[in-house]
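Here the complex is missing a single protein chain, while all its other protein chains stay put.
Right, subunit A next:
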Amino acid sequence: MSADDRLKVVARHLGVGKNVFHTSIAMQLCSSENKTSDTAQGGVVLPQIGPSSDARKPRRSKPVKSVIPKNRQELLKWNGWGYKDSKFVVENGIVSFTGNRYAIGNLSLPYFTEWVLEKFDVDLNSGKIADPVPKQDNFPSPIVDAGFLDELHCLQISFSLDGVDRLIRSHGHTLHDIFILREGTFERIPDIVAWPESHDAVVNLVQLAEKHDIVIIPFGGGTSVSKAVSCPREETRTILSLDTSQMNRILWLDQENLVACCEAGIVGQDLERELGQQGFTSGHEPDSYEFSSLGGWVATRASGMKKNVYGNIEDLLVHVRMVTPSGVLEKSCQVPRMSCGPDFNHVILGSEGTLGVITEVIIKVRPLPQCKKYGSIAFPNFESGLLSMREVAKQRCQPASIRLMDNEQFKFGQSLRPVPGYFGLLLDGLKKIYITKIKGFDVNQMCVTTLVFEGDPKDVEHQEKKIYDIAAQYGGIPAGEANGERGYMLTFVIAYIRDLAMEYNIVGESFETSVSWDRTLSLCNNVKHRLKKECEAAGIRHFMISCRVTQTYDVGSCVYFYFGFKWNGVGNPVTTYEHLEELARDEILASGGSLSHHHGVGKLRMRWFPSQVSKLGVELYRATKRQLDPKNIFANGNISKQNL
């Protein structure tokens, strides 16, 4: 039966014409949003075993009003990063940032404009305009079986066959994804989007999918940069995008043990806001935390900016439930740690949606810190900044966050400042004189470390002193709170730049790795060297390659690269970019780096997976997959080829 035939069946079944059908279904089913959560469909149904059934636990299931609506496209760009109202625009040849969500909002940015012109030599008056939202008729018809829809209907799980709903859940935020949204079409998008509202609903949905052999691709915040949520183009079965966003309650908060049980669909900013209202924080703050979800963090082994104080997701995670076609995988207790065979939480962590859907997570919470302070240190060069960082790690006195930006990024960061008033200008001038003339720093070599301190004011003070003392040994001088704060603000804003860049044929992306201390510097140098040579060989004249060291560990660091170039009109910019990133990854691996520190494998990096985990490792993973998902309905194709 062809897709169209099937669709007709569906339409007949629902008793409406083809065109009316899309909108009416979507409207009708999306309206379920207002239903209260303690109905049978979305209520807290406690399982027989497991921590939630423990009577001692306070039961305060809290519905969370998410910032992000069920119709994501109402608030978020359909073909770019973040909020619709926040973006870089060019007005009268000057770049500015719209909206007032971020500190640089509604400010014109002449220095940044200058930087762009110098770096990429673009004509700011002739931007490319992206394609409009595709018309309903232009979406591929959904492949859906009527019988399945019937049963889905019975389960009272809200779903949609609407083209836009399906499209915006068919991709993450790789350059490739965004480029296709702007100038092309995806070969395969999900056939149906479903919004289960509880763990039990997910259990039912997965069983139903298993019965009908329907592919499920879990979808959280949609911020993946590994092509993890993309639909495998050769998949002929119905693909259902399981959107977890309506499963976003904080089921309970245990102040005694400092843990919170949350549904997996809650996004970072909602979680922080809700916990904050009660005086707590999870402390997990990946750069995407405005949009990314708790389940997504677990599934990719995410890392937060402030992991030095709070830990990475694997440190925060106390208990997790994952619904698989073979059942629910979870531990029966909620304890700080246990010696009880291999830790199966680690089968779930980093499973990237290939084994099941993560539905509920118990995470550690901490009381909100009394004091939060930014800081920054200027270093004469990258090497001295790195040595200082290494020393901080050696003494284990890291503040909540410590990051070292290279010179390229330092200059870029400086360019994102607004025009200062007269006094500011004077101050700027004085600062520059102090740094370059008195301290003898070379503006084209100096680097900046940005810092976040959190905790007791006293502890913070102590920490600050220690850090600045270490820095001083390596020639670092404190460069003020404002620079630090701008550094972290940049983290959130930098993601918006790509959308502007693409209008001017500049393509770029970030990628990351982790590496031992003794190889950190050579890895940074090698990757930059390689990309520079490869760009030159490809006839690319305008490019930027920059790195920052974003995390410190006892044994090594996490390095983040930003790489972008102005397309020179030869071939396809995205293909060229992807090829160059592949070469960069080869260089990273040969330089002793890992495949990924926190972005995950997805489909983008799977060809290197065996070389990282050994042949036996791949077999072990596949055996796990066979056990949990024998029919391969979680067939998003991440991590490793699923030829079971």
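Just so we're on the same page, a residue touches a chain if its C-beta (ideal position, glycine included) is under 8 Å from a C-beta of that chain, and two chains touch if they have at least 3 such contacts; residues count from 1.
Everything that follows uses one rule, which is that contacts and distances are computed from a predicted model.
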Chain excluded from display, named as in UniProt, from "GPI transamidase component GPI16", "39S ribosomal protein L39, mitochondrial", "Piso0_003300 protein" or "Dihydroxyacetone phosphate acyltransferase" | "Dihydroxyacetone phosphate acyltransferase"
Which of A:530, A:548 or A:598 touches the missing chain? It is A:530
Consider the whole complex, including the chain that is not shown, and state which of A:342, A:440 or A:539 touches that chain.
-> A:539
Considering the complete complex, of A:158, A:576, A:596 or A:636, the missing chain is touched by A:576
Positions on subunit A where the hidden chain makes contact = 381-384, 445, 518-519, 522-523, 525-527, 529-530, 532-533, 537-540, 568, 570-572, 575-576, 579, 582-583, 586-587, 589-592, 607-608, 610-611, 614-615
